[in-house]
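One chain of protein is taken out of this complex; the other chains stay put.
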Amino acid sequence: MRWPGGPVATALRVVEVTEPDTWVDLTAEPLPLAEVVAWATVPGCGGLAVFVGTVRDHAEGRPGVVALEYEAYEPAAQQVLSQIAGEARRRWPEIGRVALLHRTGRLAVGEASVVVAVSTPHRAEAFAAARWCIDTLKESVPIWKREAWSNGQAWSPDAHPLREVGSGGGGR
Amino acid sequence: MRWPGGPVATALRVVEVTEPDTWVDLTAEPLPLAEVVAWATVPGCGGLAVFVGTVRDHAEGRPGVVALEYEAYEPAAQQVLSQIAGEARRRWPEIGRVALLHRTGRLAVGEASVVVAVSTPHRAEAFAAARWCIDTLKESVPIWKREAWSNGQAWSPDAHPLREVGSGGGGR
Amino acid sequence: MVVFLGPAREAAGTGRSVVPGTSVGEVVASVRARFGPGMDDLLAVSRVWLNGAPADPDAPVGPDDEVAILPPVSGG
Partner (left out) sequence: MVVFLGPAREAAGTGRSVVPGTSVGEVVASVRARFGPGMDDLLAVSRVWLNGAPADPDAPVGPDDEVAILPPVSGG
């Protein structure tokens, strides 16, 4: 899906040019956790908080989860990841680097579905910003999870009505 | 330093045998961040929170920090890391894996001095436990930091009187 | 062009469809009319975006525009 010259293309181009310290991505490949951790480490920032979401072997009422499938509304989902990174910087200007990566497609139990990494000079801000980013990501990014468990498959019931980034709630 | 048959040796042996899901270490080698992240990911736990402390290029009143040197009271420091992991499990029984690794010796700017990783079924507990672990580590582990900056070197003034693990404060 | 995502794709039985309408509101009304009561329930909790961003019901829709039906999300 593309909107030539539309708002999404413009926003993405701006992000890429002006934010070398921001890394957002939607990818069907395994998330590069080690690279994210290394990339987010910068000399001015003594604290790096990372959150990794991984596919659990169970969900509410669904024992024996064997796989998940994530479907994203691209490229809008990628644009929302950029918005979250931008809003995090507005709330915590001390952020050095921020990474928000989400996996798409089919994932096995134990694979990482999402990684958030935030580096700041001091640890309190890194924890708070990383927590805000993952909470906001779960409410604001157009991504849907389909679960396949021991005797069925269906969309995840653990869903949130889509909210706009920065429309209240959490953090600073 | 060794105390043959003393409390430290006994405690360490117990930890190694009974806690395969706990990884604590003091090491003069670069911290294996990627391995820690991979190790802490387990099928039952959907949330992994990681904190990495890195050597900053500045400290209060000390511009141009070029290196740090960490000195630990071994093996007591390692035993306290084990105590912190144990107390974290007591406070958050849902913890799957917990890692607490601290570097010793001379570190350059940007190198990781400490890593904490905690996996739990849900993200709130992972964040809370990781935060408690790093806060407690900074107050309870017998380690001292010496800073070398642009025109001097001295022990870090950012020091806390040593506290026993679990003697109040923070978390649950 | 209307795009149905996640559970909305399942309710519609298709990922995309062309329905009548010259505004976001008219397009949504067409979707409601064409698809069954399952879609009705889903629309009640879904967001509607135009070209990748939230849009008002009276925002104009031309042939090159994309209206998206976004049910409650479950990323992370």
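A, B and C are the chain letters, set down in written order, and residue numbers restart from 1 in every chain.
Quick note on the criterion: contacts are C-beta pairs under 8 Å (C-beta built on N, C-alpha and C of every residue); 3 or more make two chains touch, one makes a residue touch a chain.
Quick caveat, the model's predicted, so the values are computed rather than measured.
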(message) Checking the contacts here: which visible chains does the omitted one touch?
(response) B
(message) Can you tell me which of B:Leu31, B:Val50, B:Val118 or B:Val141 touches the chain that was removed from the display?
(response) B:Val141
(message) Across the whole complex, list the residues on chain B that are touched by the chain not included here.
(response) 1, 3, 6-8, 53, 70-73, 75-77, 79, 102, 113-114, 134, 137-146, 155-156, 158-162, 164
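Rule of thumb we're sticking to: only the chains that are shown with their structure count from here on.
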(request) Taking all protein C-alpha atoms shown, work out their mean, then name the chain whose own C-alpha mean is nearest to it. (result) A
(message) Among all chains, whose Cα centre is located farthest from the one for chain C?
(response) B
(message) Using Cα averages as centroids, what's the distance between chain A and chain C in whole Å?
(response) 24
(request) Go ahead and note the Å separation of the Cα centroids belonging to chain A and chain B. (result) 27
(message) Quick check: what residues of chain A touch more than one other chain, meaning two or more?
(response) 53, 134
